[in-house]
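A single protein chain has been removed from this complex, and every other one stays in its place.
Entry: subunit A
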């Protein structure tokens, strides 16, 4: 089926812990918790990843440890948009991408 490969990347529940992290429970039961700094260091936007070479320009070590996740909202049916305390707001994180970068031991 066409929808099979990404089916896992469908969220059943999304929780935000103020400032700190976002937790997604996926439809297959798996749970991913993303800390603010981890997310900010994996921003997929064109300022953080070179559009021509695909090279990551801003990664976790460039981010101050006390960065906060100020706001989160959904984008259509398919992604989340975050605002960070360093003023960065240009990343759109698709659920496919978020599932791929799940930091849990099982996935890493």
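Here is the rule we use: a residue touches a chain if its C-beta (ideal position, glycine included) is under 8 Å from a C-beta of that chain, and two chains touch if they have at least 3 such contacts; residues count from 1.
The definition used in the following text is that contacts and distances are computed from a predicted model.
> Can you tell which of "Iron-sulfur cluster carrier protein", "Acyl-CoA dehydrogenase", "Carbohydrate ABC transporter permease" or "Branched-chain amino acid transport system ATP-binding protein" UniProt lists for the chain that's not drawn?
"Iron-sulfur cluster carrier protein"
> Touching the absent chain in the whole complex: find that residue among A:31, A:74 or A:90.
Of the listed residues, the one touching the omitted chain is A:74.
> Can you list where subunit A touches the absent chain?
Against the missing chain, subunit A presents residues 1-3, 6, 10-18, 22, 27, 72-80, 92, 94-96.
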